[in-house]
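Omission of a single protein chain aside, the complex is shown with its protein chains in their original locations.
Take a look at chain A:
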Amino acid sequence: MAKVPVQFTLNGEEKAEFVESGATLLKVLRHKLGDTSPKGGCHQGACGACSVIIDGELKLSCLTLAETCEGAAVETTAGLAADGVMHPLQRAFVDEFAAQCGFCTPGMIMAAKALLDQTPNPTREDVVEAISGNICRCTGYEPIIRAVLTAARANSQNAA
């Protein structure tokens, strides 16, 4: 099949690839660019494990064709830590024991980041709504909700 050139930034770095027409962004991120932080769970948009942020919006990378990302800014969990220091959301997920098997965690963190980028001081209901497209089998969600609220508080304290 003919390949299609596509250029976008991944966590701020310029990327240029020839991809198969119809290849999903998830496949290109994991298999071409070596960023395995987005996970392939259901491959049909039901579980949220593959969530990434594209131009500031939360997207399912398993349902996004890579060729539609021309010129876009793509963010994944792999780009969150800066100079070896964890992002406040990552820190909060660790401190609140918000992961067990960890498979949903990258998607949860991106869903939470998309929320906090727009709504820095969310209510509990905001958090529940924001992660409602992400399935977790282990935690019972409560520790995840707590972690997102904790990260929001940490952010607002740093900003103050």
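One rule holds in what follows: contacts are C-beta pairs under 8 Å (C-beta built on N, C-alpha and C of every residue); 3 or more make two chains touch, one makes a residue touch a chain; residues count from 1.
Definition applied: contacts and distances are computed from a predicted model.
Missing chain, UniProt protein name: "Xanthine dehydrogenase family protein molybdopterin-binding subunit", from among "Xanthine dehydrogenase family protein molybdopterin-binding subunit", "Amino acid/amide ABC transporter membrane protein 2 (HAAT family)", "Spermidine/putrescine transport system permease protein" or "NADH-quinone oxidoreductase subunit K".
Against the chain not shown here, chain A presents residues 42, 44, 46-47, 97, 99-102, 127-129, 131-132, 135, 137-145.
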